[in-house]
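Missing here: one protein chain of the complex. Every other protein chain is in place.
== chain A ==
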Amino acid sequence: MSKNMATSLVRQTKLLSIVSSQLNSAACFRNIHCTAACLKNRAARIRVGKGDKSVTYEQAYHPHHIGHRKGWLSQHTSNLQGEDGAAERVVEDVFIRRFMYGTFHGCLADEVVIKRRGNLLVICAVMIQKLLPSKFYFLIGYTVELLSHFYKCPVQIEMQTVEEKVVYKYL
């Protein structure tokens, strides 16, 4: 009987070694993590590089600086107690930002600021003087009319132009 147990044990260890050797082959390679995971924040941050990347003020400061060194890019009241529609405002904002980016392609110097005053939607943008003023006015008329029909509210654009993108620092 002990002989039988011994042989079965030997057979089992042999089986285990065969199995573990198979497990250790290139097809399935799974090791144990011994150290803690480094959960880095990557949102809205431009990482430090060689020093040739120019970065605006908005891009240079990270999201935890909002309220301290940066303002808000989107201003509306739906985040107050008892107000609703926050999710809809976010979706609208995303659409408006993509729309502005595409319509004024290559002209945006910085992020678009969206303000809502009552029913009025004010889009504030800083543009590079890449197009002629009459072309700017055409695009402004187009954006205002299209967005106001889309969102069924009056839309106003407040535009400011700069000669070049305003660089805050180089990363």
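In the analysis below, contacts are C-beta pairs under 8 Å (C-beta built on N, C-alpha and C of every residue); 3 or more make two chains touch, one makes a residue touch a chain; residues count from 1.
Note that in this section contacts and distances are computed from a predicted model.
Student: UniProt name of the unshown chain, from "Vacuolar protein sorting-associated protein 16 homolog", "AP-1 complex subunit gamma", "Small ribosomal subunit protein mS39" or "ER membrane protein complex subunit 10"?
Tutor: So, among "Vacuolar protein sorting-associated protein 16 homolog", "AP-1 complex subunit gamma", "Small ribosomal subunit protein mS39" or "ER membrane protein complex subunit 10", the name matching the hidden chain's UniProt entry is "Small ribosomal subunit protein mS39".
Student: In the full complex, which bits of chain A touch the chain not displayed? Write them out.
Tutor: Looking at chain A, the ones touching the missing chain are residues 129, 133-146, 149-150, 157-161.
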